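With one protein chain removed, the remaining protein chains of the complex are shown where they sit.
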């Protein structure tokens, strides 16, 4: 399936990318799965999305936990804990 | 001793008076004593300062309880519970 | 610190700007009390009012980090929707700003010598003190400064 992935703040900077369209393999169906999939790219990806790194994620602009399911056409975002206000 | 007594809001209206200078008898030395003394005037005084009536009192512009002592020259005020803000 | 008891209206934006001019401030919490649907006259006890508010603000400063504080309370004739009171607290910390602001309002309601007389169609009447205001003020007795 095809999804849109967004990166914000320090994640965006580390990856040098703010968004991409992605065709996912059949076995990737959750946020956690997508994160593992992206990490497999190695280099900055392995580092910025490392398991040890505390990140927040959203699906279709709602905060979502690692186990959240991803459907075709979804917008998935990776970012550090928020610091507004 | 001589004191200045002030009345506010509904107390002032009932008494038709907002302030007076008063020479107190020797046995009046607390707010409670002063209230009893004033009540003895009868009429509106007995009514506005009735024991059953919940009033607040202040000595020299600080809230003070019935047992608070009064000294010569003090400013004593009688008023209903406050309703500002 | 600014405490004013006045007949005139006040400019909330100006007052909040005024206590915000300090780079150590990160937070300004404020409260505006307004007349609802009934015109009223506010009586107060000149001298004691300013003194009572000053003591409330001092008490707030012993409990929370307060960088600056403005309290303005009107008296005299007020119409529906008129502003009655402003409490604005500037602090380095959001939680302190909120707590101090609400504390000052709650204590104002029970300790500052103001009395409202409403002008209803049926005539005038003195507003009765609310037990809910006493309870609001009493809350703060239970949570004194951090573990002190």
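Brief remarks follow.
To keep things simple, chains are lettered A, B and C as they appear, and every chain counts its residues starting from 1.
The rule is short, and it goes like this: a contact is a pair of C-beta atoms (placed from the backbone, for glycine too) under 8 Å apart; a residue touches a chain by one contact, two chains touch by 3 or more.
Remember, it's a predicted structure, so these values are computed and weren't measured experimentally.
Taking every chain of the complex into account, the omitted one touches A, C. Panel shows chain A; residues 6, 8-10, 58, 61-63, 77, 79-85 of it touch the chain omitted from the view. Residues of chain C in touch with the missing chain: 11-14, 16-17, 20-37, 80-81, 83, 92, 94-95, 97-98, 101-102, 105, 136.
Everything below uses one rule, namely that only the chains that are shown with their structure count from here on.
Of all chains, the one whose CA centroid is most distant from that of chain C is A. As a whole-number value, the distance joining the C-alpha centres of chain B and chain C reads 26 Å. We define each chain's centre as the mean of its Cα atoms; on that basis chain A and chain C are separated by 48 Å. Across the assembly, chain A contributes no residue in contact with two or more other chains.
Annotation for chain C: no residues touch 2 or more other chains.
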